[in-house]
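A single protein chain has been omitted; all remaining protein chains appear in their positions.
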Amino acid sequence: MKKVKVAVVGYGTIGQRLADGVFRQGDMELVGVADLAPTLAIRALFEKGMPYDLYLVDMEKKGEFDELGIPVKGSLIDLIQKVDVVLDSAPGGIGAKNKEIYDKYNVRAIFQGGEKNSIADVFFHGYANYEAGIDKRYLKLTSCNTTGLIRSVDCLDRKFGIDRVAITIIRRVADPGDYHRGLTNALQIDKAPSHQALDLMTIMPHVEATGILVHTPITHGHIITVVATGKQKITKEMALEAFKSHPRIRVVSTDEGFKGNASLFKYARDLGNPRGDMYEIALWEDSIVETGDSIMYAINIPQEAVTIPETIDGIRACMSMQTTGAEATAKTNEYLGIGKWKTCFKK
Amino acid sequence: MKKVKVAVVGYGTIGQRLADGVFRQGDMELVGVADLAPTLAIRALFEKGMPYDLYLVDMEKKGEFDELGIPVKGSLIDLIQKVDVVLDSAPGGIGAKNKEIYDKYNVRAIFQGGEKNSIADVFFHGYANYEAGIDKRYLKLTSCNTTGLIRSVDCLDRKFGIDRVAITIIRRVADPGDYHRGLTNALQIDKAPSHQALDLMTIMPHVEATGILVHTPITHGHIITVVATGKQKITKEMALEAFKSHPRIRVVSTDEGFKGNASLFKYARDLGNPRGDMYEIALWEDSIVETGDSIMYAINIPQEAVTIPETIDGIRACMSMQTTGAEATAKTNEYLGIGKWKTCFKK
Amino acid sequence: MKKVKVAVVGYGTIGQRLADGVFRQGDMELVGVADLAPTLAIRALFEKGMPYDLYLVDMEKKGEFDELGIPVKGSLIDLIQKVDVVLDSAPGGIGAKNKEIYDKYNVRAIFQGGEKNSIADVFFHGYANYEAGIDKRYLKLTSCNTTGLIRSVDCLDRKFGIDRVAITIIRRVADPGDYHRGLTNALQIDKAPSHQALDLMTIMPHVEATGILVHTPITHGHIITVVATGKQKITKEMALEAFKSHPRIRVVSTDEGFKGNASLFKYARDLGNPRGDMYEIALWEDSIVETGDSIMYAINIPQEAVTIPETIDGIRACMSMQTTGAEATAKTNEYLGIGKWKTCFKK
Partner (left out) sequence: MKKVKVAVVGYGTIGQRLADGVFRQGDMELVGVADLAPTLAIRALFEKGMPYDLYLVDMEKKGEFDELGIPVKGSLIDLIQKVDVVLDSAPGGIGAKNKEIYDKYNVRAIFQGGEKNSIADVFFHGYANYEAGIDKRYLKLTSCNTTGLIRSVDCLDRKFGIDRVAITIIRRVADPGDYHRGLTNALQIDKAPSHQALDLMTIMPHVEATGILVHTPITHGHIITVVATGKQKITKEMALEAFKSHPRIRVVSTDEGFKGNASLFKYARDLGNPRGDMYEIALWEDSIVETGDSIMYAINIPQEAVTIPETIDGIRACMSMQTTGAEATAKTNEYLGIGKWKTCFKK
């Protein structure tokens, strides 16, 4: 089978990880990445020996790259013409401008959560609505919090049916290395309901969702608490069994040493994962409690990497590579090594 | 009427504020405070000119105070013998040891949340169970989070009846100036259910409560989200009206500029409140959302000062100063200036 | 003697404290404060019962204040016409615009550190160059770090002569309650030399100064380390004696419990100082070390309040109220209660 050709436009926090993720897919080819300026990410790419070809959004800036000795393969337009699908991870709002180019050169594109929903034909999640994305021209991925949240809610929904969720998002306010945003010794609350709850309802329209978001001055992983009300009473045992069977959910406990979001980051570093990234959300077994007919639990969202698998699922959908979400997510998981850990720990 | 004589044992974060709060009560007399060592708090007391008399837990340490010129009035035993009731704000666990002295000298005592429930006859909250504390020898106050949480749940419960709450506590991990505890760039999750949910059920046994607590590396104010299920459907308007009528709940909004816990601390400083303290919890009007038959909202808990009013209510109860919680809390509020602000803003 | 009439334009972090400071001066009258919008600071002023009259920079916004019931006394122009001198604490850059009004209405003005040096006739510090400010029309105050730094360097310079300083500024990145700026889990370094070193040389041209500034994600107090080279060898004892004699320098030690900047904030809160502010810089006795012919020490800069005394000194200079810095600073200190603490601790 011919490999699907992929470009990544915008080589920032998400773009770098998308490139690495596509690179690992046996049935895809990463043709190159595009960016604007010799950022630290581009300098690191260069220091690594240019594992990916670099294209420039604006060829007038080529001189800056030449001066540093960083090789440039061509322009964004050159890159677009070589691929089947573009993963657009440009800063929020730029994607809408880029779309004009994708239109013109007739490539498919998948946008990240920073763009407006209207940019795409389908607001997409690999597990919750894969089929809706098949053969579509433009997809938009859910944001990091929504992606991880939906994994857990969809997991329960498929087994038991979910009517309603009320969430509290304890949001990390910046990524490690961010100097353009930050918060110091303060919690910040957003107007409710949070957009993540609204987004969940767009993807899973049969679920009623609402919630409150509070920003916290940390950099490793959002934590979300979820109160989920099922069509039937869901016990802790039922929920746990469902969560443990999901390849993209790691069930952990404080007794094992996973004391919080920073433990998970440390663990991923110690695993030797590139950049200390983790694709799975974590779910604390000892956070699960029953409340009336509802179930409550807490998950950790590794914001830098969590959307990578679902974005790659999106390539599979829009390129009609697999016909069901089950097949597609299994393929993505296989190439990314997701779920292998399940076989090493007896739980 | 003769004033009730009060001692404060343990002049730390809580003890200083208890002393100041009792000092403002027209029907109480602060006889003195007791502590162990010339801490910064004691040095500040001295620099202020000793508005309160100081007694020593251990007279063998008197030399340290003499050297600094800080006047000592007598020993802890001297102090105990002069008062009707002791507010024990010694570090957690010390209160149990102090209780032997209170037993021996036949004084009443009110312990703070750090002690075990078994230390007291009644686990006490000024609004939720004042009557249970009347004429009791030993009371224990709810902790800061539980005190503020109960204010809001009791407020709804009295108007509409509450069956169940599921809470998420976003806990500040240290107070300003703390160097003996802290967390750096990490969220930390506790095993569920949180003790605050269990404590709420002890005080309000007709309510089912559970919840998850996450520690965050900040110093100003916990934020709690509450999903409360009423005996009847509670709308946002109903909840808001109830909250606005509670003297110890400030209803605020992000549009006014109250963006989070740090805004409230800043506001209290700008009000000229001693130490920048606030006795009221804040409740964000724009956090209130309905979910199924439940109502969800977020409150801010000013951890250093929030238990002061309810502790003073406790003096009123154990000394039988008022016969109902309504009368007692009104008296405490009057002397502490709580609720005056309601008259200045037209809401 | 007729009191000097003062206005404060810009009622933010600095403006509020300038207003409070002027209010306490027996020989000055605070006529009013001006601002733009019903910020939290203005709401707090209202809740306190309007101890100061409020004037509006833009009368078209009066409706917003009327709606909240906040009384407005008049316009900025009305205010300007009633005073001798304006303390301009508008956000950086706005002062330059305001200056046109001060020109037109012929009032003197003192600008804060956020404005360019060229805005004023004299770049001013109460201790280091009071005399240069006498009868000048426009002064500009040194910034918070520079103000505190110069106090300590000028103190040594007057006693022993200083040739050179090399400083490291460990800068707090935001004030408590700030949501418009912040840094999360990161140190940020500025290009050297820091502007504070350059500013010191403008005020004290006989001293060579350079240094490095690093931003840290905290809110209470900058810490500066200083390596100062004297015209003669300065021993630890010599330096200590000089520092102890300065009214605006508090000599503290870690053994007393002053473990860092947060201890000082806590101490000021416990003192009952409004807003938990401190006018004095602190200097750690146990940080002083000798290095070759130089002396090294660390100071704490309480960024919100440290410039208030020197700004009030500025009023005394530009209004020719005192003819020497010694007399002027003594007057300011007396009214602000600075130095009283020296009499209570035997050191």
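Think of it as A, B and C in the order they're written, each chain with its own count starting at 1.
Simple rule for what comes next: a contact is a pair of C-beta atoms (placed from the backbone, for glycine too) under 8 Å apart; a residue touches a chain by one contact, two chains touch by 3 or more.
These numbers come from a predicted model, not from an experiment.
S.K.: Of A:Gly92, A:Gly161 or A:Pro274, which residue touches the hidden chain?
M.R.: Of the candidates A:Gly92, A:Gly161 or A:Pro274, A:Pro274 is in touch with the missing chain.
S.K.: Kindly state which of the options C:Met204, C:Ile223 or C:Ala328 is in contact with the chain not pictured.
M.R.: The single option touching the absent chain is C:Ile223.
S.K.: Of A:Arg43, A:Arg158 or A:Lys233, which sits in contact with the chain we cannot see?
M.R.: Once the missing chain is taken into account, the touching residue is A:Arg43.
S.K.: By the contact definition given up top, give the residues of chain B that touch the hidden chain.
M.R.: So the residues of chain B touching the missing chain come out as 173-174, 176-179, 181-186, 188, 217-219.
S.K.: Going by the touch rule given at the top, which residues of chain C touch the chain that is not shown?
M.R.: Output for chain C: 163-164, 166, 168, 170, 185-193, 208, 210-212, 214-221, 223, 225, 227, 229, 254, 259-262, 284, 286-292, 294, 296, 298.
S.K.: Taking the full complex into account, what residues of chain A touch the chain not shown?
M.R.: 16, 39-41, 43-49, 67-69, 176-179, 184-185, 220, 256-260, 262-263, 265-267, 269-272, 274-276, 341, 344-346
What we mean here is this: only the chains that are shown with their structure count from here on.
S.K.: Roughly how far is chain B from chain C, centre to centre by C-alpha average, rounded to an integer in Å?
M.R.: So the centre of chain B lies 35 Å away from the centre of chain C.
S.K.: How big is the gap, in whole Å, between where the Cα atoms of chain A centre and where those of chain C centre?
M.R.: 47
S.K.: Counting in whole Å, what is the centre-to-centre distance of chain A and chain B, each centre being its mean C-alpha position?
M.R.: Those two chain centres are 42 Å apart.
S.K.: Find every residue in chain C that makes contact with two or more other chains and list them.
M.R.: Residues 176-179, 184-185.
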